[in-house]
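With one protein chain withheld, the remaining protein chains of the complex are depicted in position.
As written, the chain order gives the labels A and B, with residue 1 at the start of each chain.
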Amino acid sequence: MKPVNQKAWLLILPVVVCVAFSAILPLMTVVNYSVQDIISPERRVFVGTEWFKAVMRDDDLQGALLRQIGFSVSVLLVEIPLGIALALAMPASGWKASAVLVLVAISLLIPWNVVGTIWQIYGRTDIGLLGAALAKLGFDYSYTGNATHAWLTVLLMDVWHWTPLVALLCYAGLRAIPDAYYQAASIDGASKLAVFRYIQLPKLRGVLMIAVLLRFMDSFMIYTEPFVLTGGGPGNATTFLSQYLTQKAVGQFDLGPAAAFSLIYFLIILLLCFVLYNWMQRVGTADKKEAGHG
Amino acid sequence: MALIELDLAHAYGANPRSDDDYALLPLKMSFADGGAYALLGPSGCGKTTLLNIVSGLVKPSQGSVRFDGVDVTGRTPQQRNIAQVFQFPVIYDTMTVAENLAFPLRNRGVAPERIARRVGQVAEMLELSGQLHQRAAGLAADAKQKISLGRGLVREDVSAVLFDEPLTVIDPHLKWQLRRKLKQIHHELKLTLIYVTHDQVEALTFAEQVVVMTRGRAVQVGSASELFDRPQHTFVGHFIGSPGMNFLPAEAADDGLRVAGHRVAAAPAALRGLGPLTLGVRPEYVTLAAAEAEGAVRGTVTRAQDIGTYWLVTAQVGDDAASVVRARLGSHGPVPKAGDAAWLRIVGPRTCFYGADQNLVFEGAAA
Partner (left out) sequence: MDDRRWKKRTVFLVLYLVFAILPVYWMVNMSFKTNEEILNVFSFWPRNFTWDNYKVIVTDVSWYSGYINSMIYVAINTVVSLLVALPAAYAFSRYQFLGDKHVFFWLLTNRMTPPAVFLLPFFQLYTTLGLMDTHLAVALAHLVFNVPLAVWILEGFMSGVPREIDETAYLDGYTFPRFFLTIFIPLIKAGVGVAAFFCFMFSWVELLMARTLTSVNAKPIVAVMTRTVSASGMDWGVLAAAGVLTIVPGAIVIWFVRHYIAKGFAMGRV
C-alpha cells in the first residue's frame, strides 16, 4: 500500500493552481451565462434551468449525439489495436528507430485545419491521389455526395491523423519494460504470443488507459477536421456534436443556450469518461497493486 | 547440473587493443557440478557480464563456454537449461503464483499432473505453498524473488542457477532469511549455483568458492579463509575484510626490512633484491608490541573506536598521510587512546608482501 502523506499536497499545489486558474474561473462564467437570458449587456434575466430543458428537447441534438457516439466508438475500435500493432512494429533502437519516430509523428504536427484541407484535395477524384486511385479502381467515390463515403473518409482521416498518438504512447510504454522480463521469458521458453499476452500487454495497461481516454475525449469534441473536409455533409451525415453546438450558438446570437449546451456537452463527456475510467481501473487494480501503487 | 568451463574474453568493440577495451580480460575458469560460487567485486568489474555469458544472454567476443564438455557458446539460455534470478523480481503480473511456477513447464509441453506435482514440490521448498493461488503481482518483493527462483527450480534438469544481486531490493531484515533459504536449497538439490554480488558478507556466507573480480579481471578464486588469509592480490586484501588490509610501502634493504622509512625487521631472504614492495597486514593480525620490538613500527594513535566486540585503533605511522595502520584489538587488554604513541607489530606470519604488479610474492615473517 502507498504510504499516507498529506504533505504530498505541496507537490501537487503548483499543478492545481495552474489548472484551476485557467479552468475554474471560465467555468464559473459559463455556468453563470447558462442560467440567464442575456437580452442585452444591461438586461439579464435569471431563467434557471430553462435553457437546459430547451436544449434537451431539441430533436436534432439526439441525432448529432448518436452520430457522435458512433464515430467515437469506431475511432477507438480502429485506432487502439492499430496503434498497438504499430508500436510493436516500430524498431526499438538505432537510426531506423529515430527515422520511423519522425515519420510516424508527422501527422500529429499538422494544424488541424490544414489536415482537413489536405484531405479535401486528397479525396477529390479529379486532383487528389486517394480520390483518383479509388475512381481508377472502379468505385463511384464521392465524399461530398455519398453519406457513407463521407463517414468513411472522415474516419480514415482521423485514423491517419491520430493513430500515431496511440502508437507513440504504446511505443514509450514498451521501451519502459526492462530487458530482464524478455530475458526471463526467453529462459522460460515463452513464445512471442505469450510474451505479448503476459508481459507486453499487461505492462501497457497504464498507457493504454491514457490513450483510450484521450482519443475518446478528443474524438467526442472533434470539430475542425470534419468541418473543413465535409462541412458536416452531405446533409448532416457528418455533423457531430461540436459542430452542432457551433451552429446553434452562431444562429442564436445568445450566450445563454450556448452556455447551457456547453455544460451539457461537458457533463456527457465527463460521465462517459468516468465510466470508462472506473471500468479500466477495476480491470487493472490487481496490477496497480504491484510495485509502488495501490 | 553441469560442470561449466570458461575459456574466454569479452570486449565491447571489434578490435580491442588495450586492456581498457575489454569488459572481461582473458580468463580460464571452471565451476564444478553442484558447487556454490560467488562472483564478488565492485560496480563495473564485469561480474554481471560474466554471469550473462554463462547464462547465454551475452555471447563472448572470443573464446568458449562448455557445459559438461559440450560447447554451448552459440546456444540460448533456454537451450542451455539455465535459470536466472535478476536484481529485481521478474514475475508474470497477470498470473497467480502457481501459474508463474508452472509457466516454464507448460511451455515445454509437460503433462498437467506432473506440472501440478512439481509446482507443489517447489512451492513447499520455498515456503510459498500457502500463496499458490494468490495473484503474484500483489506479493512482497521477497516472495516475488522466491517465485523467480522457483521458476528456475521447477525444471528438474536445470543445469545451473545464476543470481544477479538478487537481494538488492529485499528488506534488510528479510535478506538473511532468503540467504538461508538459498543455502538450504543448495544443500538439498546439489545444484550448481553462481551468485553475483558486491557485498562480501553475502558472498562469503553463501559460496564455497569466491571469485574476486576487479576491472574485468578475476584476481583470485578461493574459499573464504583462503581469500582472507592469503590474498593473492592487493585488491583482494583491500576488498575483503572490514576494514580491509593495511598497506604500507616496504623495501628489503641491506640492513633489513624497511617500512615507511624505518628499519622494522630482518628482511626475509625471498624479498631481497625485489625492489619496492607493498606490505599488507590485516587489522586482525596487528598487535600491540613493546617499544622497538622486532617487526613493529611506532605510530601515533589518531583514533580509537569501541566497536563492541573489539576496538578499532587507527595510527599514523609515517610522515605522509597514506601511512596509516588500523588494528583490531581485543577489549580485554590495554587499548591506547587518541594521541598516545604506540608500537604496532605488523610483520608476522600473516603478513603479505606484494610486488609492483600487485601480486603476492611472499607471506610470513623473516625466515
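Just so it is clear, a residue touches a chain if its C-beta (ideal position, glycine included) is under 8 Å from a C-beta of that chain, and two chains touch if they have at least 3 such contacts.
The model shown is predicted, which means the values in this text are computed figures rather than measured ones.
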Open item on the list: Which candidate, A:101, A:194 or A:237, sits in contact with the chain we can't see?
Closed with: A:101
- [ ] Out of B:73, B:87, B:134 or B:205, point to the residue that touches the absent chain in the complete complex.
- [x] B:87
Task: Contacts of chain A with the absent chain, listed as residue ranges - done: 1-6, 8-9, 11-12, 14-16, 18-19, 21-23, 25-27, 29-30, 85-86, 88-90, 92-93, 97-98, 100-114, 117-119, 121-122, 126-130, 132, 160, 164-165, 168-169, 171-173, 175-180, 192, 203, 206-207, 209-210, 213-214, 217-218, 221, 223-224, 242, 245-246, 249, 255, 262, 265-266, 269-270, 273-274, 277, 288, 291-293
TODO: Write the list of chain B residues that the hidden chain touches.
DONE: 43-49, 86-88, 141, 164-165, 168-169, 172, 198
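The definition used in the following text is that only the chains that are shown with their structure count from here on.
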Task: Distance from the mean Cα position of chain B to that of chain A, given in whole angstrom - done: 55
Task: chain A-facing residues of chain B, complex - done: 55, 57, 76-78, 82-84, 86-88, 90, 92-95, 103-104, 107-108, 135, 137-138, 148, 151-152
Open item on the list: Residue numbers of chain A touching chain B in their complex, please.
Closed with: 178, 180-181, 183-184, 186-191, 194, 198-199, 202-203, 286-287, 289-290
